[in-house]
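Report on the structure given below.
Of the protein chains in this complex, one is absent; all others appear in place.
This part shows subunit A:
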Amino acid sequence: MAARNGKNGLLEKWRIDEKPVKIDKWDGAAVKNSLDDAAKKVLLEKYGYAENFNLVDGRLLICTISCLFAIVALIWDFLHPFPESKPVLAICILTYFIMMGFLTLYTSYQEKNIFLVSVQKDPAGMDLNHTWQLSSSLKRFDDQYTLRVSFTDGKSKHTREQEITKSVGAFFDGNGTLVMDQFEKCVSKLHNTLATEKKTK
């Protein structure tokens, strides 16, 4: 009992979900990532949607397969020194670069800028589930962050989108700490606009 509590305690001390997010305000990638994560948090925690990992898993799968081919090439070449391993090496290398091309296509066309696919389960369990997707963009060296919420009705398969563009300066203070309240307000407004549209239709 004591041992298990100890392990949980260590894991809790490692994860810092509750600490306010502080990043380097000049690092564009970190800014976008922290905004994306905060938007995710709002949708998953405040509205209680369940995250659907299929898109991310697809990318992880492609990457894992590519690495496996590289490992196979490495081990084969180690066991059968060079000239004999040429055909196997050639196959592995070609496959690896084809998988790389595949990965690029996948991230560009399938994933686009989507960083969250979540499912709003129907409380009664009767109707089909609705899908909420979040995607965002932040250009290099630009301060305009665009957040796009898209709602797909489970029954009609009809998709509605709403987006908002704001300067990142509206959500971060001078030290680079994310002001969660402001951002949450913004995301919730976006979400509720789409949700009410659904009700009125």
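Here is the rule we go by: a residue touches a chain if its C-beta (ideal position, glycine included) is under 8 Å from a C-beta of that chain, and two chains touch if they have at least 3 such contacts; residues count from 1.
Basically, contacts and distances are computed from a predicted model.
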Missing subunit (named according to UniProt) among the choices "pantothenate kinase", "Exosome complex component RRP43", "Signal peptidase complex catalytic subunit SEC11" or "Small ribosomal subunit protein mS31": "Signal peptidase complex catalytic subunit SEC11"
Sole contact to the chain not displayed, among A:A90, A:L105, A:L128 or A:A170: A:A90
Residue of A:A50, A:L74 or A:L128 in touch with the missing chain, whole complex considered: A:L74
Subunit A, residues in touch with the chain not shown (by the definition above): 13-17, 19, 21-23, 29-30, 33, 37, 53, 56-57, 59-60, 63-64, 66-67, 70-71, 73-74, 77, 81-83, 86, 89-90, 92-93, 96-97, 100
